[in-house]
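One structure, as structure tokens, below. Some questions next.
Every protein chain of the complex appears in place save one, which is left out.
Each chain gets a letter, A, B and C, in the order it is written, and its residues are counted from 1.
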Amino acid sequence: MIYLDHNATTPIRTEVLDVMGELQRTLFGNASSYYGPAREARAVLEKSRAEIAGCIGANPGEIVCTSGGSESNNLAIRGAARALRGKGRHLITSSIEHPAVLKTCQDLERDGYRVTYLPVDSRGMVDPAEVERAITPETLLISIMHANNETGVIQPVSIIGSMAGKHGIVFHTDAVQTLGKIPVQVSEINADLISLSSHKVHGPKGIGVLYVRKGTPLHPLITGGSQERGLRAGTENFPAVAGFSAAVSLALNTMERDAARITGLRDRMETEIANRIRGVKINGAGSNRLPNTSNLCFKGVDGESILLHLDLKGICASSGSACSTGSESPSHVLLAMGLDPHQAQSTIRLSLGRETSEQDITATVDALTMIISRLRSISSL
Amino acid sequence: MIYLDHNATTPIRTEVLDVMGELQRTLFGNASSYYGPAREARAVLEKSRAEIAGCIGANPGEIVCTSGGSESNNLAIRGAARALRGKGRHLITSSIEHPAVLKTCQDLERDGYRVTYLPVDSRGMVDPAEVERAITPETLLISIMHANNETGVIQPVSIIGSMAGKHGIVFHTDAVQTLGKIPVQVSEINADLISLSSHKVHGPKGIGVLYVRKGTPLHPLITGGSQERGLRAGTENFPAVAGFSAAVSLALNTMERDAARITGLRDRMETEIANRIRGVKINGAGSNRLPNTSNLCFKGVDGESILLHLDLKGICASSGSACSTGSESPSHVLLAMGLDPHQAQSTIRLSLGRETSEQDITATVDALTMIISRLRSISSL
Amino acid sequence: MQDWKDLYRQSQADETTGPILFYNDTVLDHFTNPRNVGEMEPGERVGFALVGDPTCGDQMKLWIRVEDDIITDIKFRSFGCPGAIATSSMATELAKGLSLEEARELTDDDVITALGGIPEHKKHCSLLGITAMQAAIQDYLLKQMMAEAEDTDDDLP
Partner (left out) sequence: MQDWKDLYRQSQADETTGPILFYNDTVLDHFTNPRNVGEMEPGERVGFALVGDPTCGDQMKLWIRVEDDIITDIKFRSFGCPGAIATSSMATELAKGLSLEEARELTDDDVITALGGIPEHKKHCSLLGITAMQAAIQDYLLKQMMAEAEDTDDDLP
């Protein structure tokens, strides 16, 4: 099997599984309970929280554990909107955000909030000047993702963050796709709220984090017990938090080296594909991109047909966000970049990872060459 | 170690850990993705969902996977309140609910909803007649727990459920404490929404379920991808769902036998404590209770001091809900039952489980006898 | 894991579960080796249609050759998803050799049955092949009518 869908999810590392297995076998208890074993569970939880905090340059008290990236995004956006509705009811985001941001903003619109969805240019980038123009005295939150999950295009969050800061507006960034691939540092991003997800960095599923800068107004999404300083109720999933912290530490240990190697593989892949297959467009190629992501449009062939052919050859890829697989509508990200619906329908995403080898890339290029020619031979376009 | 805090959390069963480890080692992928491995992940997810559904007599399509009991309660209450706000803005619940229900209702009050918090009698029971009296044409939801986590008192949910049905009002029950201890069957409970949590039945933490009867109006709490039929966004945590389904199946296999044995142990424990220690009150004793729960008030001694002495002897117990451990306010459940604050402060909860042995009980009774006499010898009351 | 897959197959019917993309072997066969791919030169005995599915952007072209009211040959080209390709291929197989009258009674259900089923949310794709074929038959009949009309015209004094 050749797995080229690391932006959807990643295999959990055996080191991480071992940590979690050990913890679950030897330590148990409710991390908020009284007695000895529970205190040890709490110690593990707090050590892991501190480790995750360290990885992004935050304080442990600024880390709220959630069930994943989607919940983190919902907590950030709904939580800020609720906490700040006295200030105003306007939010700014972009048209290329993950559905966990877009759908949440749309939901807030039904509740009387007003949302500006900024466009992107043909390279898939949000323009900070547009953000500035969209700001009103009513603006309570700006939410712009760190890098896009489909194209890998890195957004100018640092500039947008300081701009938001100057206007006294809370800034949220969805860094689910950047963690472990490029540096995610609180001080550089200038964000008040940052969403992270464990299963994208070879950690367990069902766990994520929202960084909440000290003093940021935020209303909880899930109320109940006073876990996570009252910002997220529910018995703490300490084995998963420990797994996440192990995964992110491991990822950061070798990030620079991995990124260089993976960029090399990705670039070779794109060059060879462009050389061997005509009518290929690399979406977002003109931008600063994540090392591992390649978004490819093959003129005149349907993306899902490419994917099924790849699948039959044991190559795993996807057409964009996994959560909309099976939906028939073309990618909102690609349409926002100005592609027409047929082009969007002809696009697939290959996202590499730490297990990806030179041979994987060679095999993938060979397979794609054959598949595209085959599908074009039956295409009506 | 003697663990008598099963209502807070339970040790994960090795069979469950093995299932999850195996799945995480061999199967991966995003259960909503396209290719082969992802389809297997999805197959696991759907098989597990069907198994959980089977355990409570539901259809697989009525099972929404969440991150735990607190999220399930929030989704049920906030989701129904949002979906039905056109109908009215009144909710009915009881004063002994878990904080994940109570705090959520209080939060809705800040949003313009009106909530009736029904009292309980001295035995800790909600009176269905009171529920009926509280119903107004504006009532959109009734939420009464299946059994209370502190006292183990089982509530008359079946009657309340049919009453709600007759009035066309959505009925939610928090069955987090009953699953695996007494039967939880959709057809008997007559509920439209039922909250369940995995870590209370020897399953993994960070996973739970909301049963949503077909046709029940519900707005999602976490929006984004279209997972869980659009009712709960986020990459599916299929290993945890599989772990939960394994745990609940195992629990139901031996439920009757376990319940009989545990009831025996609990009853012996209570009899011996009552015989050997004067000034003991068993809260909720007059009611139908869960087999495993004992809520004991020791006149004139502080609960936390009892717990620390027990802890020093390797016995794990708690004073009620773990999520408020360390908070200094007396239990809202006991106050609702008419105990005075000093009585509430003198109460501990012992909750037994499948590993609890005869020897554990003997040792606990001995320890308590000594501890109470020691603490009384220094008490100023 | 056989049991999981079985369960998975069953649950395809259940519209309450999420999107499922589990094609059976017949569908995969028609997708990887679509029958009757190609084009035909326009001609007197040839019917042609170009149809699109507005739901998903799929597009297809289809040609039939008719001799003595029998569809003797059929060709198609498709820009579409696996469902569209497989159902189109199967539709051409079913229609080939039928009389025009018989072919006009083919439905998308016939195609799905012949394929042994396709995932629920892909069913709309199965319409494409049938729609194209019916359109091609119409095109052929129209051509015949016009030719006959011309013949009749010629016969006029």
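Just so we're on the same page, a residue touches a chain if its C-beta (ideal position, glycine included) is under 8 Å from a C-beta of that chain, and two chains touch if they have at least 3 such contacts.
Since the model is a prediction, treat every value here as computed from it, not as a measurement.
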{"item": "Options A:E228, A:E270 or A:E304, residue touching the unrepresented chain", "value": "A:E228"}
{"item": "Touch with the omitted chain, as defined above, among B:I182, B:V301, B:L352 or B:A367", "value": "B:V301"}
{"item": "Where the unshown chain meets subunit B, residue by residue", "value": "300-302, 304-305, 308-309, 312, 325-328, 330, 341-342, 345, 377-381"}
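Definition applied: only the chains that are shown with their structure count from here on.
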{"item": "Separation of subunit A from subunit B, taking each centre as the mean of its C-alpha atoms, in whole Å", "value": "33"}
{"item": "Subunit A and subunit C, separation of their C-alpha mean positions in angstrom", "value": "40"}
{"item": "Multi-chain contact residues (two or more partners), subunit C", "value": "18-21"}
{"item": "Shared interface positions of subunit A, touching two or more other chains", "value": "304, 308, 325-327"}
